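One protein chain is absent from this view; the other protein chains keep their places.
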Amino acid sequence: MAIATPPTPAAEARVERLEVMWQSRPGVLGWLMTTDHKRIGLLYFWTTLVLFGAGGIEAMLMRTQLIKPNNDLVSPETYDQLFTLHGLTMIFFFIIPMTTGAFGNYLIPLMIGARDMAFPRMNALSYWIFLASAIFLYTSLALGMAPNAGWFDYVPLANKTFTPGHNIDFYALAVIFNSIASTLTAGQFIVTILKSRAPGMSFNRMPLFCFAFLAASFGLLFALPPLSADNIFLFLDRNVGTHFFDPSHGGAALLWQHLFWIFGHPEVYILIVPAFGIATSIIPAFTQRKLVAFPLVAIAELLVVFIGFGVWAHHMFATGMSTTALIFFAGATSMVVIPSTIQVFAWCMSFVLGVARFKTPLLFIAGFIFMFVTGGLTGIMFVAIPFDQQVTDTYFIIAHFHYIIFGAAVFPIFGGMYYWFPKVTGKLYFERPGQISFWLIFAGTNLLFFPMHLVGLLGMPRRVYTYPGNLGWTTYNVIETIGGYLTLVGILVLFGNLVWSYLRAPAAGPDPWHGPTLEWVTSSPPPEYDFAVIPKVSSAYPNWDVEDREEDRRKLASGVLLLDQGHEQVEVTPVDGWLSRTVEMPHESPWPVLLALCLSLVFVMLLLQHFAIAGLMGILSLLTLLGWHSKEPQEA
Amino acid sequence: MALVPLSLLAAGCGKKQNALAPASHQSQDIATLFWWMTGVAAVGLGVVVALLLLAWIRSGRRGAGGDTQGAKPGERVGWYVVLTGGVLVPILLISALFVIGDVFVIRTTEAPAAGSTKRTILVIGHQWWWEVRYPGTSAVTANEIHIPARTPVRLEVRTADVIHSFWVPELNRKIDTLPGSTNEIELYADAVGRYRGDCAEFCGLQHAHMGIWVYADPPAKFAKWLARQSRPAAPPTGAQASAGRAAFLSGACANCHQIRGTSASSGVGPDLTHVADRETLGALTIPNTPSYLHDWIRNSQRFKPGNQMPSFNGLPEREIRDLVAYLEERK
Partner (left out) sequence: MSGYIASSVERPSKPAAWWGMVILISSEATLFGAFIGTYFYLRFRAPTWPPDGIPEPRVVVPLILVGVLLLSSIPMQLASNAARAGRLAATRLFVVAALVLQAGYFAYEVHDFSDQLKTFDISRDAYSSIYYVLLGADHAHVALGILFNLWLLAKLVRGLTTYRVHATQAIAWYWHAVNLLTLVVILTLLSAAIG
């Protein structure tokens, strides 16, 4: 049902009411106070793109430094900060906020037929905390003291003795700060997906996108606390003199690694599972067929995160743990492969059994499948412990995880940008340059990452700022650097195309792809209130259910489930999706950005070791929280 | 696409630090495992690529349109492929891999028990060099290990500071050095030769320049080498070397470097008793020649910026030449 063409005068009047009620304040103030999930999604989108650029520059500087042996483009200090920031930025400040913050925020309410997230102000808070944590981290770079012990920051290198400067304090505090934003987002998605679905959308009728984001959200919820605990210990060891990691006083260096990887392994599934959600949205649209083995894929998406909590020590195979422990973790790692292989074949068979239209979004998904399988196969090789012990900490592992992360997370992100571009902007992107951008990026990333397998086997360790010229590594490094530049060109073409399309492309209409899910029901872009009528849902592909969409049009005319008495939204029962109650939603609010500001001050004071003032800022934050909860929805 | 560079690798672009040019049964087992896994993986990737190509061909023939949405054509076939390719075959292949790798091959690469070999060598990682000791003798050296060829040797690895990782790929897999504990690995070379290794755990500014040579010598040659390394320094011959010795002991050198048989006994930096016997300086950073040694003493920061040895630019040229003369005799 396209709001653009309401059928009767009565319906038009109702839509007019909704438009007025849900209007945003104009200007900058409107953006600062927004709680609209679409605006928050867009804020995340642009912010993460800037950070993607930063991470990309870090990568290009490293690749350029490595183009020849004994190069001196950058000093070892700078190089160490570059590779640390590159990892931190791409993981915490690009992929997670882009998939969850941008795609998740914008699309989840639309896909479940809701008007907004369950806690709109907390959603805004997530964004402002995320932004603050990014600024906090990059301030360290501006001051020349960016973290420099790698994104997993092993102790004792990261403790005060060996890295006395503030670099690691920036690391610990930025990671804790950032994890607050992600935890809030995870909780938000879980509650929204469970409670805010349109009536009739029982659990098994949820789009696979929602299964994926639910899985990733549970992952974040349970994986982030161990990371925070680790960084609390690190901060205390460095600033208060505790001995968590100091063997001379009863501590243990491996304690850091265990807690880190208990977070770190689920994290890598959290990185790719939302991207799986994007892929399983694009495939049905461009094959015009429901996804093969839908129930298996839904379960697999949840299982891969769940099993992923039990495999962490496979990142520690070379640390000298007992053979029994090693074998346990190798066994658990074997199990986590199965949900992934299930999904790979389900995706491929959906391509084969539908009518595949290889437009740009589907090209990126085909590329994603190729890259993910390649990276996954080398991942399976690590089940063999002796082989892992030979190639871990070399360029072989860098190849593995970049095939996975770039291939299985970034390719779907790019595909998703093209797929939902018409929905968000109302314009249809230009197809030809889109395809060119895909092929450039595909060629570039393979040229960049494939040789890394070989040079790693030839003995090149990771995290080296330079290398000798007589070990046969030079040619591979040259090829990789060329691949990097080719990828850069492809990415520039991609964004250039999107910008040009925004400026010049023809209008897209509400549903250019005949997509399967509810976001294609609304106008492009959607109105502030998303849906005039909360949609009727009878299957997991609601936009293909023609009778239900007709019924929505009739409801608009008669006013049923219009919810126009305020900023209203439905709550349903979590499993079956029965209507439970109607709730009043908060609209715009200054409190989220104010609270984020107070929390920033807490972290800045902790960094400067002004602990008492940090405590005061904490109290200020609590007072802000008090203000936040001063007006109740019925009083608004 | 992958075959050309892989064959180049295997064809032996020389023994450098190449995991696929194994020189021990451990590395051989790992390399063999790798080739089998790569073969099977290539087939797996091929199946997926074939499916995508099939989709492309079919879509070309059938063209756009056609309302396939509700009907789910071929769903049965889809399930069969998903369950076979996605569940059954992976379970079989991965179980096989697990058994081969983690029940059988792991036995050869596991840490050797104490007393299981005739010789134990102690290696201590430092930022950014390797201390090498031979328990049972007074031999101490740095950045080079000598072992008798075709003889299993037990290596104990520790660290003096941060986590390092001892890795000589042609001989065995890597093992981390953890503060507060000792790890073990077996070193075995099936042929006389030298094998290169690197630190494989990021350990700070000069992680990139922390290499190590392992020399597998014929047993008689090894015994002679060990005996020589165990002896304290011989007295200097000639005036220049004597002046160099005096400069070494009275200057900053003795604060960090030990020369057994003299009053210099600090363990902060590498033992220099037999430094002239070593092939490189700075843990495989530069060759060990008089001219390089001269430049290293004057300004080691130029070759290895951030390393723990300060530059001695202020020293008079004559003094540096004396030191070089003295150290060149330390064989």
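Order of writing sets the labels: A and B. Residues in every chain begin at 1.
Heads up, the rule we're going with is that a residue touches a chain if its C-beta (ideal position, glycine included) is under 8 Å from a C-beta of that chain, and two chains touch if they have at least 3 such contacts.
Keep in mind it's a predicted model, so treat the numbers as computed, not measured.
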Omitted chain's touching partners, listed by label: A
Contact residue for the chain not shown (choose from A:Phe94, A:Phe119, A:Phe286 or A:Phe317): A:Phe119
Per the touch definition above, residue among A:Ser24, A:Thr161, A:Thr242 or A:Thr323 touching the missing chain: A:Thr242
Residue, one of A:Gly101, A:Pro199, A:Gly320 or A:Gly459, that touches the chain absent here: A:Pro199
Options A:Gly264, A:Gly320, A:Pro526 or A:Gly577, residue touching the unrepresented chain: A:Gly577
For subunit A, the residues touching the chain missing from this view: 118-119, 183, 186-187, 190-191, 194-196, 198-200, 202, 205, 221-222, 224-226, 228-230, 232-233, 236-237, 240-244, 246, 249-252, 255, 258-259, 262, 536-538, 560, 571-574, 576-581, 583, 622, 626, 629, 632-634
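Just so we're on the same page, only the chains that are shown with their structure count from here on.
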Distance between chain centroids, defined by C-alpha means - subunit A, subunit B (Å): 36
Subunit B residues touching subunit A - in the complex, by the definition given at the top: 1-2, 5-6, 9, 13-14, 16-20, 26-27, 29-30, 33-34, 37-38, 41, 44-45, 48-49, 51-52, 54-56, 58-59, 62-70, 72-75, 77-79, 81-82, 85-87, 90-91, 94-95, 97-98, 100-102, 105-106, 108-111, 127, 161-163, 165, 167, 169, 173-176, 178-181, 183-184, 196, 198-208, 284, 305-306
Interface residues, subunit A side, partner subunit B - complex: 75-77, 80, 149-150, 154, 156-157, 162, 247-248, 252-254, 287-290, 292-293, 296, 318-320, 323, 326-327, 330-331, 334, 337-338, 341-346, 348-358, 366, 369-370, 373-374, 377-378, 380-381, 383-387, 389-394, 450-451, 454, 457-468, 470-472, 476, 516, 541, 544
